[in-house]
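Missing here is one protein chain; the remaining ones are kept as they sit in the complex.
A, B and C are the chain letters, set down in written order, and residue numbers restart from 1 in every chain.
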Amino acid sequence: MKCKLLENIKINEDYYLLKFSREGIKAEFQPGQFVTVKLPQQVPGQRLGIPISIYQADTSTFTLFIKILGEGTRILAHAIQDTELDILGPLGQAFTLLTNKTVLLISGGVGYPPLRFLKDKLKDCQITWIHGGKFASDIFPCDHAYTEDGSRGEKGLVTSDLRDILNNQKFDMAYSCGPNPMLKAVASILKDYDIPLEVSLEEYMACGIGVCYGCAVQVVSNDEQPLYKRVCKDGPVFHADEIIWE
Amino acid sequence: MKCKLLENIKINEDYYLLKFSREGIKAEFQPGQFVTVKLPQQVPGQRLGIPISIYQADTSTFTLFIKILGEGTRILAHAIQDTELDILGPLGQAFTLLTNKTVLLISGGVGYPPLRFLKDKLKDCQITWIHGGKFASDIFPCDHAYTEDGSRGEKGLVTSDLRDILNNQKFDMAYSCGPNPMLKAVASILKDYDIPLEVSLEEYMACGIGVCYGCAVQVVSNDEQPLYKRVCKDGPVFHADEIIWE
Amino acid sequence: MNLKTKLNKLVFQNPITTASGTFGSEMEEYVNFNKLGAIVTKTITKERKAGNPSPRLYETEWGLLNSIGLQNPGVESFITETIPLYEKYQTPLIVSFSASTQEEFMEVLSRLESVNSISGYEVNVSCPNVENEGLAFGVDAQVVNELTAKLRKLTKKELIIKLTPNVTNIVDIAIAAKEGGADSLALINTLLGMAIDPMTGKSRIMKKICGYSGSAIKPVALANVYRVAQAIDIPILAMGGAENYLDVLEFIYAGASMVAIGTANFYNPAITEKIISDLSQHFSKYNLTMDKIRGKSF
Partner (left out) sequence: MNLKTKLNKLVFQNPITTASGTFGSEMEEYVNFNKLGAIVTKTITKERKAGNPSPRLYETEWGLLNSIGLQNPGVESFITETIPLYEKYQTPLIVSFSASTQEEFMEVLSRLESVNSISGYEVNVSCPNVENEGLAFGVDAQVVNELTAKLRKLTKKELIIKLTPNVTNIVDIAIAAKEGGADSLALINTLLGMAIDPMTGKSRIMKKICGYSGSAIKPVALANVYRVAQAIDIPILAMGGAENYLDVLEFIYAGASMVAIGTANFYNPAITEKIISDLSQHFSKYNLTMDKIRGKSF
């Protein structure tokens, strides 16, 4: 599907907000889902679509929140208004939407966007959002911010004060997205407090729609052989309990 | 060598004149020589430089005359002013320059540019130029023009009236550039009239500087084995007698 | 337009099919399956296969590395869960299967024979043979010949042997398969490839040596198809880097009766339909038929 870029807002050197027209896309966009975006030109090693979470969506547009990581995201981030990009989606399984609950959101770096969309869709919930990053430039609106260098919010990781927070407040449900080691740590702490957790995972993808089995994540199996699920189709959102963390 | 495109003049839908700065290129540009030009972007199957004859040159610029044939020449032809292109050259062997002689030039289609440069450099010569092409758009200033469809000049090939012309006038030397079948026909006719002929050949090239032996043309050999020369280094200009036409 | 073609026993409305492992029922949203010449399914095995640990994918400059490890739910689940998804289409269904012993190949085929909606089989012999030091079945002409002969006895349906290009002489293997009774040959499976993160030395793929596919391997695939087509007379289902109708024409000229689209599905899931429509236009415009151009490269 060709989607027109309506607006490209630079947040800082690393992060860009890209708003697209969703004309022609009938499916509803749900928090936790993603799209894949093809680059407008042939770049070596970048012919596959790049998976990007949905950050916001309304009836006529959707917005992506992109961090420049390599050549592909750099080109995307610098796409100019009115460019038509080849986009597939919305793809994958969404977060479970709750109403009237106490909810904890925990994100790291570019794990921020799907939780932001989730936050908009959680009805009548009391939400606490912890967000962390390496530098001040990785921090976006939230309730508790952490940076590894202490340049913004608290110095430390999102997990630094997590047990304290959990000791002080009860949560019905938690959602998390960020780098794998962070998710692993978060899952292990929340398990101690018996709080259900949904995580959104990242894996290298080829098809993005479930046919190639390339984006495998190991999940709990009830036979001897390992069991792998597809992040693109069975996920990217999984119950944390299901995942076998490396 | 990065060369800046100073001016791009569209001649018609198919032909473009590209004038470059020759800053940094010390070597003299001689008629019959060529350059290779790399495309400014990665295009599948077009990462090698494209060989293009030199059409004009002065102390600070050189000009290429480009016909759109495929994707590569299409991109070149549409390069915009101030683009810096990677250019190698001048490359190859030039035409023999004569003074004060009667000279015949015979070109077909995009064989025009090297002869135009040659014409500028032939001192005090009496020159007759026959040029042919498929359509009117392939015709450029010359003395006798031919088109296959008769839409400009005479209807026919550059060889159509060649014997008549040769019967009427004596020539000391002839130069020709164009498609191989034309060159072959020209060579065979001029042989009958005993007029020395230099031809400029085209071959698919990789290095353009004589190292890969990819641009082979078969020449007369005095042993049993065939003998191949390199169009890029030993040519592109050859004495017609030397060539074994397919 | 007349895009009709055939392998040995099967006739197809057009020469475009899907490469095993790169296509699935999830594509329904993007492709009208009834438009395809045939559908080739992802390789299945007797029992469920877990597949390889991640990362399983890496896009190199000009191609794709994969190390899926034949993840599949096993033949029983395939028959009950997957087959029905295709039964609503008229398009011939070709089932790819594999095994780690000759006996197991036979068991899987016998089981599949009970399913009427299967039109033919693609036998994936690129997997390790536990009876032969783990060497791929497909690298040994003798083994390919024996295995083909055994499978031939079990089915009257189109039996396609899919060859690996990672051999000294693919023609030897092709002859062995033909003499064993193969109806047709599929080639090529992936090349062996690898990629390394130059900053850390870490292999991009967990299993290190893996399969290499996509546009980058097209010249190799064409050379293999051409060599086999020149050497023996057997229908060829070609694949390896075909991305558009011009690539498909190259394969047909080289000797292919059908062409499967693999990696290109990942760049655009609707690509197969687009190729069929482009090819159809091209055939009309130049008044071509498969017979006029197949194997006619010169």
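Here is the rule we go by: contacts are C-beta pairs under 8 Å (C-beta built on N, C-alpha and C of every residue); 3 or more make two chains touch, one makes a residue touch a chain.
The structure presented is a predicted model; accordingly, all values stated were derived computationally and were not measured.
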{"item": "Contact set of the excluded chain (shown chains only)", "value": "B, C"}
{"item": "Residue in contact with the excluded chain [from B:47, B:78, B:134 or B:170]", "value": "B:47"}
{"item": "Residue of C:3, C:167, C:187 or C:258 in touch with the missing chain, whole complex considered", "value": "C:167"}
{"item": "Listed residues C:139, C:174, C:258 or C:290, member touching the removed chain", "value": "C:139"}
{"item": "Those residues of subunit C which, in the complete complex, touch the missing chain", "value": "60-63, 65, 139, 166-169, 191-196, 198-199, 201-203, 208-209, 212, 215-220, 222-224, 226-227, 246-247, 249-250, 253-254, 293, 296-298"}
{"item": "Chain not shown, touching residues in subunit B", "value": "38, 44-49, 86, 88, 203-218, 221, 225-228, 233"}
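Here is the rule we go by: only the chains that are shown with their structure count from here on.
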{"item": "Farthest chain relative to subunit A (centres taken as mean CA coordinates)", "value": "B"}
{"item": "Inter-chain centre distance, subunit B versus subunit C - centres from mean C-alpha coordinates, in Å", "value": "47"}
{"item": "Subunit A and subunit B: spacing of chain centres that average the CA atoms, whole Å", "value": "58"}
{"item": "Whole-Å gap separating subunit A and subunit C, where each centre is the average of the chain's CA atoms", "value": "35"}
{"item": "Touching two or more other chains - residue numbers and ranges from subunit A", "value": "44"}
{"item": "Touching two or more other chains - residues of subunit C", "value": "none"}
